[in-house]
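Just below is one structure, and these are the notes that go with it.
Omission of a single protein chain aside, the complex is shown with its protein chains in their original locations.
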Amino acid sequence: MFADYGQILVFMLFAIAFVAIAFFVALFLAPKKPSYSKESTYECGEDTEGETWVRFNVRYYVVALIFIIFDVEVVFLFPWAVVFKELGLFAFVEMAVFLIILILGFVYVLAKGDLQWDKPQPVIPELKRQIFKVDSN
Amino acid sequence: MPDINTILFYIFAFLIVSFSFIVVFAKNIIYSAVSLFVTLFGTAALYILLRADFLAITQVMVYIGGILILLIFGIMMTTRITDSEIKTTNLSSVPAVFVSAGVFVILIIVLLTTKWNINPPVENDVTVNRIGNLLLTTYLLPFEIASVVLLIALMGAAMYARKK
Partner (left out) sequence: MIFIFSNMVSLDYFLTLSIILFSIGVIGVLIRRNAIIIFMSIELMLNSVNLSLISFSSFMGDSQGQILVFFVMAVAAAEAAVGLAIIIALFRNKETINIDEINILKW
């Protein structure tokens, strides 16, 4: 069985070697004539604006949070699925309780509106003072 | 000629230790995150050497696929727009090195003076089977409580992250 993991190791070594050799060959073979337009971020001519390190909105964090919780749930599902046939209904009830408890958390997040993406209200310019008097008739 | 396991152990141990040094001492926080990836992956490889293959996969899924992603999310959300570099500062490191060396020496002394209870390894093919059986019978209560822990963590963290 551990020979299978040896195959994974060999596969990874080949993957690393493939990328390394590709870089190495490109380093020697590719002509190097850098120019301004080649080194710009978007070669189509669009200039970048602002910093690369923008701060992301905190609302994405809740999505990541739900992801990690249900990621752990999947990890719990694996050993359950392997022994499910031996244990039968008992295991089914156990996992149902487990899942219901976790789904409660998801319902909580949904009910509190953490996943709601409130769109920014567009500011419509409003004319406060009328410059020209409008005839009403 | 050393055993293939010994060679693999040394390779992964070297990877883990050197990249964990980068995690701690890198100036750029993104380098730290990427080095943490290599460290966690090397540890997963060592788990396979220790014949805990299911835990190796759990490590890859939970740590690399989950916690590391969450960490990178955290980095992206706590970078100031105003300063372009995300470098970090250090304290003076002399007392810290002393404390760490103290911990190291104490643990090494414990390692050398303890008589470990080593049994011959159980020949087993799949660890998932046994883990599943134990999880659903002997460790049923911790299993259900783990779901409660995850639920509370989800609710609490969502509450923290919510805009007030």
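As written, the chain order gives the labels A and B, with residue 1 at the start of each chain.
Please note the rule applied: a contact is a pair of C-beta atoms (placed from the backbone, for glycine too) under 8 Å apart; a residue touches a chain by one contact, two chains touch by 3 or more.
Keep in mind it's a predicted model, so treat the numbers as computed, not measured.
Although one chain is hidden here, its contacts on subunit A can still be listed: residues 2-3, 5-7, 10, 58, 61, 65, 68-69, 71-72, 75-76. Within the complete assembly, residues 2-6, 8-9, 13, 16-17, 20-21, 23-24, 29, 32-33, 36, 39-40, 43, 46-47, 49-52, 54-55, 58-59, 62-63, 66-67, 70-71, 73-75, 77-78, 80, 88-93, 95-97, 99-101, 103-104, 107-108, 111, 116-122, 124, 127, 130-131, 134-135, 139, 142, 146, 149-150, 152-154, 156-158, 160-161, 163 of subunit B touch the chain that is not shown.
One rule holds for everything that comes next: only the chains that are shown with their structure count from here on.
Separating the centre of subunit A from that of subunit B, both taken as means of CA atoms, is a distance of 22 Å. Contact residues on subunit B toward subunit A in their complex (touch as defined above): 8, 45, 48, 51, 53-54, 57-58, 61-62, 65-67, 69-70, 73-74, 76-81, 84, 86, 125-126, 128-129, 131-133, 135-137, 140, 143-144, 146-148, 150-151, 153-155, 157-158, 161-163. Contacts from subunit A toward subunit B in the complex involve residues 1-2, 5, 9, 51-58, 60-62, 64-69, 71-76, 78-83, 86-87, 90-91, 94, 97-99, 101-102, 104-106, 108-109, 112, 114.
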